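This report refers to the structure that appears directly beneath it.
Note that this complex is displayed minus one protein chain, with the remaining chains in position.
Here is chain A:
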Amino acid sequence: MDVLNHLFLGFSNAISPANILWCLIGVSLGTLVGVLPGLGPVATMAILIPLTVKLNHISALIMLAGIYYGSMYGSSTSAILVNIPGEPASVITSLDGYQMAKKGLAGPALGMSAIASFVAGTLSIVGLMFFAPLMSSLALGFGPAEMFALTFFALTILFSFTGKSLSKGLLSGCLGLLLATIGIDVQTGALRFTHNSPHLVAGISLVAVVVGLFAVPEILINAEKISLYAYQTHIGRVLPTKQDIIKCLPTMFRATVIGFMVGIIPGGTPAVAGFVSYDIERKIAKKPQTFGQGAIEGVAAAEGANNSATSGGLVPLLTLGIPPSAPIAVLLGAFLVHNITPGPLLFQEHPEVVWTLIASMYIGNVMLLVLNLPLVGMWARICRVPYPIIAPLIMVISFLGVYGDRNSLFDVWVMLIVGVMGYIMRKLEYPLVPLVLAFIVSPIMENALIQSLTLSSGSIMIFFSRPISLTLILLAMVSLAGALLSRKRQAKVVEVLGLEGD
């Protein structure tokens, strides 16, 4: 009952004309960046955060969240029509979606993608609505030791399972932890690693790091080989048949549950959720051989799961203040820019923010269904915009976004340097997500560590004497050991099969 009352409060705020407008702008922008390969939701959200400072904080968060879940809808369009997924999450969608398009069934594939996204997106918000307050009340009992163990666990999982190499994941994460320590120490007021530079006193800008890591390398990688995106596919009728919808309904429900659960886990990105759901669906299918050849259930499984994972990812953010993936990390940055700290107290201190955001997601999903069913032809035409036209504009908008954050040209230099660093890291297969997540989590982790050690007079036994922190630290160790073993096994297989370089 309490949940429904809160939801009613959320809806009463979310349906204000301003919030409806910002929701529409967010989901439209999300669909646009999802359709356009080369500019993802992470970079877009990072660029827009500083520009939202003058907005009402709720409207700003509604718009930024809209970009995230909207991009999941949009990315399937280019995946189905031109076999170029706008987002990694739609790689799986392209397996069957593009095959359907080649058979002249692009319309039903796009339609099923929109319907599955809508069903799973909406049902997963129901999950978020009931699961998040429950988790939040559990997390209220967390002390500094549990908080440190939780951040340690979250980062360890990410370091272990992102990228091909464990050591590269760890190096990337350590770099993020250390970059965040530059500047003034909030606990003591002491300056660290600033070398008397006034620019470094306030620390390295989060926006500069995020835009530098995600927008600049994207442009540089694409500039190596410029290609013109153009599609030839005929769309035809958009709605799938009634039989197709009935056939795919169980798939959509399964995809919702799988996507939501995967989304909660650190590192459980929409792409991973889509893959897991598709794999399970193929295994239980009556005709598994049709998967990869244009099975409409394949499109529903992938799209349903990746949309559901976006809501799942909000659970650890809203209840623990821990972002499980890069777009959620940027969303955390947006909360912080607007002086709202996500975590166990968020539901008590800012219920209007959380519940308006949740209510806006219901509205946003309806808007996305309308945008992606009747207007799919318009988004499809956008796939034709050549990359050389978009890329220079992204660079200038990135510049404006970073400069606007603190009105500092120094931050723009930081963006460029981090961008070049990000480009080299991507080429050498260093994962970028651990760096940005560690950069964001570093102050929380340091505070929790210092407070714990102060409470225990310097004894690290505090982390092992409390059941929750002990469990989390053990899980972190198990995940590190597991990652190490699985990589060794993988290397052995590669060596035996002579697959070096693949």
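In the analysis below, a residue touches a chain if its C-beta (ideal position, glycine included) is under 8 Å from a C-beta of that chain, and two chains touch if they have at least 3 such contacts; residues count from 1.
Methods note: contacts and distances are computed from a predicted model.
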Of the listed "ABC-2 type transport system ATP-binding protein", "2-oxoglutarate ferredoxin oxidoreductase subunit alpha", "Acetolactate synthase small subunit" or "Tripartite tricarboxylate transporter TctB family protein", the name UniProt assigns to the chain that isn't shown is "Tripartite tricarboxylate transporter TctB family protein"
Which of A:Ser167, A:Gln348, A:Ser465 or A:Ser486 sits in contact with the chain that's absent?
-> A:Ser167
Out of A:Leu4, A:Ile246, A:Ile389 or A:Met461, which is the one that touches the chain we can't see?
-> A:Ile389
Consider the whole complex, including the chain that is not shown, and state which of A:Phe260, A:Phe399 or A:Phe463 touches that chain.
-> A:Phe399
Hidden partner chain, touching residue among A:Phe11, A:Phe253 or A:Trp413 | A:Trp413
Absent chain, residues of chain A that touch it | 51, 54, 167-168, 170-171, 174-175, 177-178, 181, 185, 188, 190, 192-193, 219-220, 223-226, 386-389, 391-393, 395-397, 399-400, 403-404, 407, 409, 412-413, 416, 420, 423-425, 427-428, 430, 445-446, 449-450, 453-454, 457-458, 500-501
